[in-house]
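Yeah, one chain of the complex is gone here, protein chain that is, but the others are all in their spots.
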Amino acid sequence: MTEARPGTAVNVPRLTLSGASKRFGPVQALRNVSLELYPGEAHALLGENGAGKSTLVKILAGVHQADAGELQIGGQPVVFRGPGEARAAGVAIIYQEPTLFPDLTVAENVLMGRQPATRLGRIDKRTMQRQVAGILQELGVALDPARLVRGLSIADQQIVEIAKALSLNAQVLIMDEPTAALTLQETERLFRVVRSLRARGAAILFITHRLEEVFAECQRVTIMRDGQWVSAGVIGDYTPGSVVRQMVGRDLGELYPHAQTQPGEVALKVSGLSQPGMFDDVSFTVRRGEIVGLAGLVGAGRSEVARAVFGIDPREHGSVQVNGHTIPPLQPRLAMRAGLGLVPEDRRQQGLVMELSIERNANLAILNRLGRGLLMDRAAEDRSAQQWTSQLQLKAHRLSDPVSSLSGGNQQKVVLAKWLATGPAVLIVDEPTRGIDVGAKAEVHRVLAELAAAGLAVLMISSDLPEVLGMADRILVMREGRLVGELSREQASEEAVMWLATGQRSQDLGGAA
Amino acid sequence: MKSVRGLLGWEATILALVVLALLGGALLSPDFLTASNLSFLTANFSEIALMALTMTLIIIVAEIDLSVASILGLASALLGTLWAAHVPMPLAILLTFLAGGLAGLLNGLLVTRLGLPSLAVTIGTLALYRGLAYALLGDRAIADFPPFYTNLGFGTVPGTAIPIPMALFAVLAVLTAVLLHATAFGRRLYAIGANSMAARFAGVQVERIKLLLFVMSGLMAALAGIVYTFRFSSARGDNGTGLELGVIAAVLLGGVSIFGGRGSVVGAVAAVFLIGIINGALTIVDVSNEILTIVTGLLLIGSVLVPNLLARLRAARERRAVRPVGDAVS
Amino acid sequence: QPALKKGLKIAFLPKQINNPYEVIADNGGLAAIKEFGGVGKAVGPSDAGASSQVSYINTLIAQKQDAIVIAANDANALVPYLKRAMQGGTKVVTFDSDTAPEGRNIFINQANSEGIGRAQVQLLGKLINYTGDIAILSATPNATNQNTWIKWMQEELKLPKYKNMRLVKIAYGNDDDQKSFTEMQGLIQAYPNLKGVISPTTVGISAGARYLSTSPSKGKVVLTGLGTPNQMRQFVKDGTVTAFQLWNPADLGYLAAYAAAALASNQITGKEGDTFTAGKLGKYTVGKNGEVVLGPPTTFDKANIDKFNF
């Protein structure tokens, strides 16, 4: 542990990437980027959406081959032709988007290709589950290793990804936004594990858009902008302000710009909503001009409530009214017609049609408005897509490019654009800023605040507690499928929310705050 | 955009191949490029062409309908039975359409209500509808259709060599192309095919649209059955057996992705003509059916393989072009 | 009578290009064409469908063939297209399986249909002593020739000497070997008192015999029908089948080719009473409805089967 102290001379990099460049057709994703990871250190890689972070990760993982540049591990030059080779060289990766096998068990997902086997080569299922149970316990989550991955929430999937990387016991651990979907609880546990890995001498690369995590957990930073290296150094030489300035190239406005307004009449009224096994007797209202936060632990059922309100999931009891119109269950189209919108939590599965262009995605919810009679009006399609994507400062080559070519954060902006284009009266946003960089996050917040000021009712589900606290006029808290409390802006604090969400006092929380 | 451009390229390629096939046929045999031969030749694939239109829509939403040829047979058998029972022809035609629509509705309901995979459902209804056709007609064949109607199937548009079924097809092809490429409905089909969950989250009524498409497919197959019956002046239980694979082969050759979300009417139509013309050209110079079967298979494989290989070649060349610059930097 | 023209272009269009029976017939026809100095060929679809035959008819019209010799997959569907061929000056001869009379100039019938149908019932009746349940294992439900024969079989069964024989089922093997095999198996399973099966199709009888030869019902159920000696030789020798019938398919094609040539050389027009000479087979006369009958079928059994090779 002594040789692992940052900045000391004895320290040699475990992994060195120098002069890496990568091009995707017309897009130069990386240009001459370098990176050094030291044993026993957590290294933060920072940059705006689309800066090239994930591309860099995928080069280290052997998923992409760099057009130029050299990679060394332990001083030896290496070339990875595939993910298998990177893993064999002791590099473990947690990718930005969970990539799991939905039809296999949690245990098999974690140990795929490395399942413990008997002498005859037969897989020893019992040992396999025991091993994985051990890792999950270390992470402090109650996931059954024998259950299938299908149906796990994004957060639980992220946990499985983490378990997978940890099970490798690798010398280099690369984590691309592992905490984006996690709440404080899991995040804290993850960091605890990371610290113990560091103590064992592992080198860690950590990507996040939550700056507080960087300053709490990392020893070094590298900052990128537009695919280029901007600066690198020990964390002590940086402040949040300087980091943001180097990332964005300018000073940021206020992150949580929402000023409390006088709420208008009730826009969304949910009463007695129940679905056995999912949620029970959920009632609340959201008024015009109001931003209401919906907080809770992962798996508390917030997304389920949102989906049931919008009509994607069934609901057995209860009613939903938008501006006085009752909305029947399982009719998203009628809900939309009444002025309801839902920005779903899983942008890849639920939010976007990856193969289609940015424009087609952005217009998908308002096709009926873009026609002349029966036929589509191409000019109107262009105009409409242009309007919202530029307002959200989408970084894209052309609007006719497939949305899959965008970086994660920019994809999220397309989902937002799609719903803002509908001009909703009530907008439910589920993890609206997951994976979005600070600049864009401020932008999303500004847009939401402006729209609220203009009379939009917003229900905001977010696992990013500071975001909820900063933006919401009122906070509803869910626990195990029930609404357990409501806090006004004045009453709300991280502690108060956690107390409601867990049903326990803060000292039991293991120092999460 | 890359994929979009690639697709347009593919359609242009298919159209170019159609022209090449015509020229090749003319070179091979002086009897090929005559109005009457082309007229026979196109009339020959009218049913496949008709069914390819709705099949294109269905495959674009990532479903499949293997039962079309059986619905064709059922429609033919029903039309014959009704006619033999002295039902007036217009009413018989109406009832045949109704039956086709119902057959499509059953497919659609099983797929959308029960959530069964369409491949499995339509393998089942492939047997069911063909069986019903046999049950209706048994070993009978109805042949004495009124000349007015058989002339519609058999004749050409007055003053031209264009077969009447092909003229009908042309009209329907234009309508389908407009529906798919220029309406909100068409836009939704692509979204459903590429990611039905995301489409549902955007308020697209995925189930209802799929149901509608299966009904359309049933109606179109019934139309093909009516055309078939009049064209051959013969209603039999086994009419059109096995045509489904030809329809699907044509649609896929036309660049419609079997995984949904990609393809165009122009491509599918051009592919129907390409297969038909190549077959016609090779038959006229007495190339055996065995070789024709092989050529069809190779065309189908080549239609995807060749663009894939070209794309990879291009990518490799680009990478080679990039490398020296990169090396200079490092 | 004018002589046969030289260099006549005659095309054989079988039900299905890969059907072994049809291949024998086509080859007989091609041999005849060679004899009289014509240009012959056999083309056709690999599925036994009417629509696939139509595309070949159209091609043959475009190729301006002098005559088409066709085994029709559908009695009606081909008629408008064959008419078009005849209007263009191409002579049309049907063989093996006929179309409606207006679709062709001449039909070469393998044997008198009534004779074939009745003879098979007579043969089976003798073999099972005129008592017991019987079944028919046919080709496709729409096969014209099989259906005509079956009609005559049913007529024959109405005679008083068959009062103890009951036709319990007509099964269809679709001229598919495997399907015929399973249908035979099903017949035996479903009808415990089954005594005899008539399979008036070469595919059906050989598949049926193959099943029977390994089943416990061998020797208990009598199988007869129409088959080629080469396919049936083994089953006749091992006692599975006692006797079956057929004409010589090569002769059928041979006769059809000569008839086509006679038509194309304007020796005959196809009306009743026309006569022509068919090479080694001798002189034939066109009968009612433009039919020419090849001759009575041969019955094959243990005693004579080794004399035949087709």
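Going by the order they are written in, the chains are A, B and C; count residues from 1 in each one.
In this text, a residue touches a chain if its C-beta (ideal position, glycine included) is under 8 Å from a C-beta of that chain, and two chains touch if they have at least 3 such contacts.
By our rule, contacts and distances are computed from a predicted model.
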Omitted chain (choose from "Fumarate reductase subunit C", "Monovalent cation/H+ antiporter subunit A", "Autoinducer 2 import system permease protein LsrC" or "Dihydroorotate dehydrogenase") - UniProt protein name: "Autoinducer 2 import system permease protein LsrC"
Shown chains touched by the chain that is not drawn here: A, B, C
Contact partner of the left-out chain, one of B:90, B:115 or B:159: B:115
Option from C:73, C:206 or C:224 whose C-beta touches the chain left out: C:206
Hidden partner chain, touching residue among B:134, B:149 or B:169: B:134
Which residue of B:157, B:174 or B:301 touches the chain not shown here: B:301
Residue among A:25, A:82, A:236 or A:328 touching the omitted chain: A:82
Hidden partner chain, residues of chain A it touches: 61, 63, 82-84, 87-88, 93, 95, 99-105, 108, 112-113, 115, 117, 121-123, 125, 137, 140-144, 146-148, 150-153, 156, 183, 185-186, 276-277, 297-301, 480-481, 502-504, 508-510
Positions on chain C contacted by the hidden chain, ascending: 17-20, 22-23, 46, 141, 169-172, 176-178, 181-183, 185-187, 189-192, 206-207, 210, 213-216, 230-231, 233-235
Positions on chain B contacted by the hidden chain, ascending: 66, 110, 114-117, 119-121, 123-132, 134-135, 138-139, 237, 245, 248-249, 252, 257-259, 288-301, 303-305, 308-309
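As a working rule, only the chains that are shown with their structure count from here on.
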Identifier of the chain whose CA centre is least distant from the whole-structure CA centre: B
Euclidean distance of C-alpha centroids - chain B vs chain C, Å: 36
Separation of chain A from chain B, taking each centre as the mean of its C-alpha atoms, in whole Å: 43
Distance from the mean Cα position of chain C to that of chain A, given in whole angstrom: 74
Residue ranges of chain B in contact with chain A within the complex: 1-4, 178, 182-184, 187-188, 190-191, 194-195, 197-205, 261-262, 319, 322-323, 325-327, 329-330
Interfacial residue positions of chain B with respect to chain C in the complex: 29, 31-32, 34, 36-37, 40-41, 44, 134, 138-139, 141, 143, 150, 154, 228, 232-234, 236-242, 279-280, 283-284, 286, 288-290, 293
In the complex, chain C residues that touch chain B: 17, 41, 43-47, 49-51, 54-56, 58-59, 61-64, 74-80, 100, 140-142, 147
